[in-house]
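Comments concern the structure below.
For this depiction, one protein chain was excluded, whereas all remaining protein chains were kept in their positions.
We just call them A and B in the order they show up, numbering each chain from 1.
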Amino acid sequence: MKRRTVLAGGAAAAALGMTRAAWAQQETVKAGFIYVGPKNDGGWSQHHHEAALEMAEHFGDKVELVIQESVPEGADSERAMTQMALGGADIIFTTSFGFMDPTINVAAKFPDVKFEHCTGYKTADNVGVYSARFYEGRAVQGFLAGKMTKTNKIGYIASFPIPEVIRGINSAYIHAKQVNPDVEFAVIWAFTWFDPAKESDAAQALIEQGCDVVLQHTDSTAPQAAAQKAGDVYTFGQAADMAEYAPMPRISSIIDVWAPYYIERVQAVLDGTWESDNTWDGIGAGMVGIGEISSAVPDDIKTEAEALRDSIASGEYHPFTGPLNKQDGSAWLAEGEVADDGTLAGLNFYVEGLKGDIPS
Amino acid sequence: MDLSAINPAVLLASLMVASTPILLAAIGELIVEKSGVLNLGVEGMMITGAICGFAIAVQTGSPALGFVGAAAGGALLSMTFGVLTQFFLSNQVATGLALTLFGLGLSALLGQGYVGIKPPPVGDINLGPLADLPFIGRVLFQHDAMVYFSLLLVAAVWAFLKYTRAGLILRAVGESHDAAHALGYKVVWVRLMAIAFGGACAGLGGAYLSLVRVPQWTEGMTAGAGWIALAIVVFGSWKPWRVLIGAYLFGGVTVLQLNLQAAGLAVPVEYLSMSPYLITILVLVIMSSGRGRAALNAPASLGRSFHASS
Partner (left out) sequence: MIRLEKRPQPSRAWSYATPVLAVVITMIAGGILFAFLGKDPFLAIKTIFYDPLLGEFAWYYRGQLLVKAGPLILIAIGLSLGFRAGIWNIGAEGQYIMGAIFGAAVGLAFYPMEARWLIFPLMVIAGALGGFLWAMIPAILKTRFNTNEILVSLLLVYVAEQFLASMALGALRNPEGSGFPGSRNLQQYPAAANTELIAGTGMHWGVVAAFIAVIAAYVLLKRHMLGYQIRLTGESPRAARFAGVRPNLLIIFCMGISGALAGLAGLFEVAGPAGQISIDFNSGYGFTAIIVAFLGRLHPVGILLAGLLLALTYIGGEAAQANLGLPAAAIQAFQGMLLFFLLAVDVLTNYRIRLRRTEAA
């Protein structure tokens, strides 16, 4: 027992201390994924998992997949990552914002292992970050919502008041307002990413108060079901296509498309060309997918929406283009000015016209 | 702020739907506690019922069979608790908590093939002209069968406890298991039946979530509803009609806070979200203040293990 301990300790020191100047080419890769929710949560974690499986299938024998689901943020996630790194993982994808500091901590102990953290902002030599510009998809949703609403009241089920969600609300509002100046937004902060019963109630409350389009930034299909029951209410799929609710109430969706990125990054590990990156891709790069616009939408509106999508994809148009004022009326972006990524990354205010306060 | 957008009839109608899962679970737990048993595993039984009901409804295409299966699943799981606490005399609080842990795990295992599926729809009952009555029609007569079933169940439980001999025995067992035993009643079997009933009701409540209110299956979808059901039993001081009021009040506050938000009321959301819990505590305090345990109507043997020493 004693001896074993000593030996293991020695191995540890070697594992922790060894560094390589450059990554070498590899025959096979062990890729780890850490999810915050169950891998079949029907939303965020499931999408990462499906993309991981797609990536593994793409590489066949060359990739061994290890996953850990329902990992709480904090100390538990740090252990899960260490466990994977000790187990010989070459690259570990940590797919929740709350894993940011643990990822940095563990990465410092395993300079040989590459880490990819989703939706964070801290990088290191062996830590890259990636996220998607979901607000680009929100622009298309906002456009459709503005066109389709008859009551001019649009409901928005928000999760937590963080920049990502606030970007989505602003982007949707700006584009709804552009095509329908009378439009009003009612925002419900659910303070959960996932609570089907509460999401259902929230959708219900919005619909009862006259909203005939409901956007959601929570992950379950409960709002879709509530809208379907109400009849003439439009919704959009979130994270997943939610095509089972098409053509009504779901008229389009924002889909998280991670697989190409995972394939690219694992390929880089195989080639020995992996470098820390800061990827923030949108519709153009294919990280944000716009689900099929359903037959419930008139053809001319559908064509316009697709044109908007394509102009965002090509980079011709940026969803946050001035003139735009902040909620309090002060100027934010001048005519033709485009928001810079730094401001967008930390966006914490509403644009002019939105009512209510962001909880803080 | 536009409070006029909140239609009271619609609000009342949706609070009935929102409250039904916790009402079903709470009325089951009321019977369990009346028999002197405290089962903290409601959450675990609800979620197990949610997946059993969902799976069976999807497989057979019949929501009705789904609800039957949910009740059976909940009752079956509750028997784990029943056997442990009644035959092995384990501590009820700890066993109940373990039941919740086990139920959450088991349901997730059972549900692995049912994610992302739409269950067969549960229609509203057609009550003909009643549904067209102004106000009342919208509030009371445009619901699915389970809403009415839950109300009937409350009435049945009330009548059972008040008027039947079996109800009297159940209460006797809950008040003093030693005395009931001395009178020749089979304390353990009465309690087992009560636990099974509680499990079945919790299962129905869970299935109402997965088949009607949400409707879909996802891990952990009950999200704490079982704990609320437990609180409501005490809130209702072990009286069926008060449990009904408690469930509707809780559902009402939840629905109302979302409606107030939608109407743009400038109250910090975190505090609004706390409000159902704080209001429940406040009511608990008011109900219990200045009176003893007897006035609170708590079964005297609640939570105590029974072992016939003779």
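Note that in this section contacts are C-beta pairs under 8 Å (C-beta built on N, C-alpha and C of every residue); 3 or more make two chains touch, one makes a residue touch a chain.
Since the structure is predicted, the reported quantities are computational estimates derived from the model, not experimental observations.
**Student:** The chain left out here touches which displayed chains?
**Tutor:** A, B
**Student:** Consider the whole complex, including the chain that is not shown, and state which of B:V32, B:I56, B:A70 or B:A108 touches that chain.
**Tutor:** Answer from the full complex: B:A108 touches the omitted chain.
**Student:** Per the definition of touch given earlier, which of B:S19, B:S35, B:S78 or B:T95 contacts the omitted chain?
**Tutor:** Considering the complete complex, B:T95 is the one touching the chain left out.
**Student:** Of A:L53, A:A124, A:I162 or A:I301, which residue touches the hidden chain?
**Tutor:** Answer from the full complex: A:I162 touches the omitted chain.
**Student:** Tell me which of B:T20, B:S150 or B:T280 is the one touching the absent chain.
**Tutor:** Of these options, the touching residue for the absent chain is B:T280.
**Student:** Contact with the hidden chain only, please: which subunit A residues?
**Tutor:** These residues touch the chain not displayed: 1, 4-5, 8-9, 11-12, 32, 38-39, 66-70, 72-76, 78-80, 82-84, 86-87, 97-98, 101-102, 105, 121, 160-163, 191, 345-348, 359-360.
**Student:** Touching the missing chain, which residues of subunit B?
**Tutor:** Per the touch rule, subunit B residues meeting the hidden chain are 40, 80, 84, 88-91, 93-95, 97-99, 101-109, 112, 219, 224, 227, 230-231, 234-235, 268, 270-271, 273-274, 277-278, 280-281, 284-285, 288-293, 296, 307, 309.
Here is the rule we use: only the chains that are shown with their structure count from here on.
**Student:** Please name which positions on subunit B make contact with subunit A in the complex.
**Tutor:** So the residues of subunit B touching subunit A come out as 5-7, 10-11, 14, 18, 21, 108, 112, 115-116, 118, 209, 213-216, 218-223, 225, 254-255, 258-259, 261-264, 266, 268-270, 273.
**Student:** Using the touch definition up top, name the residues of subunit A that touch subunit B in the complex.
**Tutor:** Within the complex, subunit A touches subunit B at residues 37-38, 40-42, 46, 155, 186-189, 191-192, 194-198, 200-202, 204-206, 208-211, 220-222, 225, 240, 244, 355-357, 359.
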